[in-house]
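Note that one protein chain is taken out, while the other chains of the complex remain in position.
In order of appearance the chains are A, B, C and D, and numbering begins at 1 in each one.
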Amino acid sequence: MFDYFLQQLIFALAIGAIYGLIALGYTMVYGVMRLINFAHGEFFMLGPYVYTFIFSGLVGLGGLAPVLDSAIAIVASFVIIGLLGVAIERFAYRPLRAYGRLAPMLSALGMSIVLQSAVRVTVGPQPVHFPAIVPSTPVAALGGMVTTVQLGILAAAVLLMVGLTLFVNGTRLGIWIRAASESWTTSSLLGIRVNRAVSLVFFIGPGLGAMAGIMYASYYGIMQPTMGSVIGLKAFTAAILGGIGSIPGAMLGGFLLGAIETFGTAFLPILSGGLIGTEYRDVFAFAVLILVLLFKPAGLLGETVSEETTVAKKDY
Amino acid sequence: MALALENVSKHFGSLVAIRNLTLSFDVGSIYSIIGPNGAGKSTVVNMIAGSYSVTSGAIRLGTTELSRLPKHRIAQLGVARTYQNLRLFDGMTVLENLEVCFFPQSWISFLSGTKRLGKAERLDICHACLAEFHLSDVADVLAGDLPYGRQKILELARAFVTQAPIVLLDEPAAGLNHTETKDMAAMIAGLKRADRAIILVEHDMDMVMSISDRIDVLNYGELLCSGTPDVVRANERVQEAYLGTTEELDDIRKLAQGRRAQGGLRSNAGIVRH
Amino acid sequence: MGNPVIVRRIGLLAALALCVVLLALVPKLPPYYVRVVDSILIYIILAVGLNLVVGYAGLLDLGFIAFYAVGAYAYAFLASGQFDIHLPFIVILFIGAAVGALAGILLGFPVLKLRGDYLAIVTLSFGEIIRIAINNADDLTNGPQGIAGLDRASLFGLPLTSPVHFYWLLLALAIIVCAGVYYMERSILGKAWRAMREDQDVVRGLGINTTTLKLLAFALSAAIGGAGGVIFGSFQRFVSPESFTFQESLLVVLIIIIGGVGNIVGVIAGAVVLVILPEVLHFAAQYRLLIYGIVLVAVIVLRPGGLVSPRFNLGFIVRKVRSLWLSPSKT
Amino acid sequence: MLKVAGLKAGYGRTQVLFGIDLEVRAGEIVTIIGANGAGKTSTLRSISGLTQVYAGEIEFKGRPIRGLPPEEITRLGLAHCPEGRQILQRLTVEENLLAGYLPGRGRSFDEIRTEVYDMFPILRERRHSLASRMSGGQQQMLAIGRSLMATPELLMLDEPSLGLAPKIINQIFEIIIGLSKSGISLIVVEQNAAVALEIADYAYVIDAGRCSVEGGAHNVLNDPDLKAAYLGA
């Protein structure tokens, strides 16, 4: 049984890493804009498509070594989707800043429909095989089986998370983002160009989402226009669970959600004697979320703001 | 009915905002709480109204202990207040700002209609109140559209419309000019009733001195002095706490003079009145 | 132009008459259009209900469709061969509303302490939990198969079979709901809600229990959702979980925002636009959703405050009618 | 250095400033005093671009700055240390300083940071603690230090003594004098008018959104009428 547990833990970590990466995008955007960016799942979906486009383009042009082609395509996807994020913020969200929080949220919802439909009508609705970037070989570890792809995902995700943490905590640009998350007014008084900080966030968030998308496609071997909807919602849940606005919270929330889902599937039927089947996995995940929020109303690592100190009078 | 603070303390983390404060307020008088910034005046008001919890000690209204009750219960028992920064319902009319105060206080009274004012009755009271505060002409104007001074008066009216026995006024003169402040003082003085205690937190000394029956001076969360305006005015420690000691000022003065000696500045320009 | 008051009166009368005539003409349309109008009316009812929570109480509820589902399944359980219970439609309508309200209070309790976005995600979770539970409880609900062959509804002996019958029923209910909400909005309760939306802290300082206020909003809105669900069930005569997805919840929220939050006229406009838009876009075949999304973003960027200005609300229309008709001297 | 003429400003439909004229010359300490809510803070916010300006001229170093966004005004060398300190609570002391540092103004981060730490040794001591854990006085020092990171030529301090113990207040004022000596021009908005007038060169009295009196600080301090009106004595 312990082996079984360890095996499940490996799965939980792999999927949790992907959730966490996407959740980072939600949380960063929320941090500076107080916006639930419903379009974020679509950046995740676009990642593998853009990657494939560039990769096959490179190969078509003669290409370099496959590893180099991959690397170039990965970086280019990050940049292209990051820029797309910046453009969307500029045109679909920025004009709505003065109109409360519902209007930009709605706009994000619309953008999500647009992006997903656009991909569907250009490449067709069918799932497409996505060749693994790293060949998948099983490795025995911890009494279970790990594939190289899982290890790769975990490594890449942790690398990106550490990189982001270092960037946000250690560099001037990172500090600017954190300052803008806390107060636009104060930041602007300090000479921080808040709009640029916002753009930066809309570059990094979608870029990370795209990275998660490429990992995901590589892990499961497919990509499809609708792949961002469900996982986007889950990652958003993870961000809330960790405390939205908090970067470590998003990572924690991602891994936690991965664990809840995996262990829910693995142990719910066993522990309930078959009474509660795996089909209740999402109910279980949502129930855990609600429970956490009952005791920690701002998520695990979110800051509890007492109502007396909330200056914003109108929440919605 | 009397409001009493008994050995009340309030800590914010490691910061002690109020230390063992004991005060009591009886109906029929106007009280002022003064003191330097950060002395704990607003904390006292917020604790009475239930916005802040009490770290230790008790606050009682008559025989009821307020300090454990939720905020809306405290208000229902008869504590009304205004806020340091205007907090009106900007998107509602002046009349509606008052009307809301008559929302039925519990499920039972809401459903059964007992102890519940009829609409006509409610409106009569509100209109009478508006008349009393000279706001009748703007009854249907959105509160947010009123000029600052009248918004202040509306907030005052909202605190008085339910005839609460305890009214807490948090800096009613803040932001008003001299004439307005004088009017405000007269208005508050005129609201003194035998069945009502008015507690004022205010910086404007003219107002405080002219209308208060008793002044409590707070410093570092403790009561520095308490008494009639004359007593307080004469108290040296109060003067010190408010104006700073002369020696410290001297040091700064010396430094300032050293700097000015460089010259070329407008230090000695005459006074121009616009 | 003679007496301007008279001219304006005639104009107003003509406008009102036009509305009545248009509404009376709907049954003459081909059934497809009647069905579209029926859909619009259902969404108006739902959106006006949800608006109580989002627009008046200022709480973003992303799981509203759960109450709709509760209502629809109430009809399926109580008027079909599923348990061989066949209650009259009108009885189930009230039961549906009551069960909806109960579910609303149930949801209300855990979320009251939560701030905006946390509240949104918890309501979303609640909606999903309800849908998944319906999908999984095979013995009770037939799971994904849904419950088919629901009773044909009848009201006071009149059978409700065609889209036209439902048009009249839905129109009546929509008017009742709009009028009820309009009355509530102007009552002291509505004022307390508005005040709470502006500054919940001060409202508490006025002696108002905001917990009660919020629960009341949840319960009322859920009751409307439940009643809407009952009608939906009796109209389709088939219920299955796929009618109650998160997308449906979002659609109702969209209707409110597109139209203008907190404004019944806006909600009506929003429902009209968002129900008709996909129908119009049928010609675009696979580009349909793409164009829909583009229109959505365009509308919101161009009119961020909603299609209908907050000033143009039901109160405004009523005042206009009053001032022009009832007391012409005051114009 | 700074010239403001006929400034009218407000928040949406509520106008709060009805015509402010003021001037700051190089090296001066100018103080703005007046009743709470009279418009002192709004004046500073209008100058730094935070409050909507309806009419009037604002010129900094001969350049009109009305309508510029706050960050660009700061980048020109006009820093604003806001009321209530507005420390970024979730950042550490040093991160707050880093947030305030503007590259491209000719001085390195390390250089200014050392200066600030020398001025406020307590900040160096607690450089890695979260700003929210600092006491009120320390936060005020941090706020001033942070403003200095932008190498300002004119620094506007809004209520630097607010909520501070008298001893700390005196320290703050000593620092203000020190800043002035190092060549920074200052506007100090103060409720504690008595001390503010002691250290200032020139004073403006604002009353209900208008400039009612101006003059050499000492003359204002010693004017019997003004004393009665604004100094609470």
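The rule is short, and it goes like this: contacts are C-beta pairs under 8 Å (C-beta built on N, C-alpha and C of every residue); 3 or more make two chains touch, one makes a residue touch a chain.
Criterion: contacts and distances are computed from a predicted model.
S.K.: Just by its UniProt name, which of "Branched chain amino acid ABC transporter substrate-binding protein", "NADH-quinone oxidoreductase subunit K", "Succinate dehydrogenase, cytochrome b556 subunit" or "Sulfate reduction electron transfer complex DsrMKJOP subunit DsrO" is the chain not shown in this complex?
M.R.: Matching the unshown chain against "Branched chain amino acid ABC transporter substrate-binding protein", "NADH-quinone oxidoreductase subunit K", "Succinate dehydrogenase, cytochrome b556 subunit" or "Sulfate reduction electron transfer complex DsrMKJOP subunit DsrO" yields "Branched chain amino acid ABC transporter substrate-binding protein".
S.K.: Missing chain touches which shown chains?
M.R.: Its contacts among the visible chains are A, C.
S.K.: Check each of C:163, C:207, C:229 or C:304 against the chain that is not shown and name the one that touches it.
M.R.: Candidates C:163, C:207, C:229 or C:304; residue touching the omitted chain: C:163.
S.K.: Using the touch definition from the top, which of C:98, C:160 or C:276 touches the missing chain?
M.R.: Only one listed residue reaches the unshown chain, and that is C:276.
S.K.: Which one, C:136, C:154 or C:323, makes contact with the chain that was left out?
M.R.: C:136
S.K.: Provide the residue numbers of chain C that touch the chain removed from this figure.
M.R.: Against the left-out chain, chain C lists 30-33, 35-36, 39, 135-136, 138, 143-146, 148-149, 163, 232, 236-238, 240, 242-243, 269, 272-273, 276-280, 282-283, 285-286, 288-289, 307-308, 312.
S.K.: Could you pull out which residues of chain A are in touch with the chain that's been left out?
M.R.: Touch set of chain A with respect to the missing chain: 4, 7-8, 11-12, 14-15, 117, 120, 124-129, 136, 138, 145, 147, 216, 220-222, 224, 226-227, 229-230, 261-263, 265-266, 269-270, 274, 277-279, 281-282.
Just so it is clear, only the chains that are shown with their structure count from here on.
S.K.: Enter the minimum step count from chain C to chain D; a value of 1 means the two chains touch.
M.R.: Minimum number of steps from chain C to chain D: 2.
S.K.: Would you identify the chain whose Cα-based centre sits farthest away from the centre of chain A?
M.R.: Result for max centroid distance from chain A is chain B.
S.K.: Does A-C or A-D have the larger number of C-beta pairs in contact?
M.R.: A-C
S.K.: Report, in whole Å, the distance between the mean C-alpha point of chain A and the mean C-alpha point of chain C.
M.R.: Once rounded, the distance between the two centres reads 33 Å.
S.K.: So what's the Cα centroid distance for chain A and chain D, whole Å?
M.R.: 42
S.K.: Using mean CA coordinates as chain centres, what's the gap between chain B and chain D in Å?
M.R.: Roughly 28 Å separates the two chain centres.
S.K.: Could you pull out the residues of chain A that touch at least 2 other chains?
M.R.: 308
S.K.: In chain B, which residues are in touch with two or more of the other chains?
M.R.: If we look for residues of chain B contacting two or more partner chains, we find 51.
S.K.: Which of the residues in chain C come into contact with chain A in the complex?
M.R.: Residues 54, 58-60, 110, 113-118, 120-122, 124-126, 128-129, 132-133, 135-136, 197-201, 246, 250, 253-254, 257-258, 261, 286-287, 289-290, 292-294, 296-297, 300-301, 304-305.
S.K.: Hey, which residues of chain B end up touching chain C in the complex?
M.R.: Against chain C, chain B makes touches at 49-51, 70-73, 75-76, 80-81, 83, 87, 89-92, 96-97, 99-107, 119, 122, 158, 162.
S.K.: Please output the residues of chain A touching chain D within their complex, sorted ascending.
M.R.: Answer in residue numbers: 169, 172, 175-176, 178-179, 181-183, 185-194, 303.
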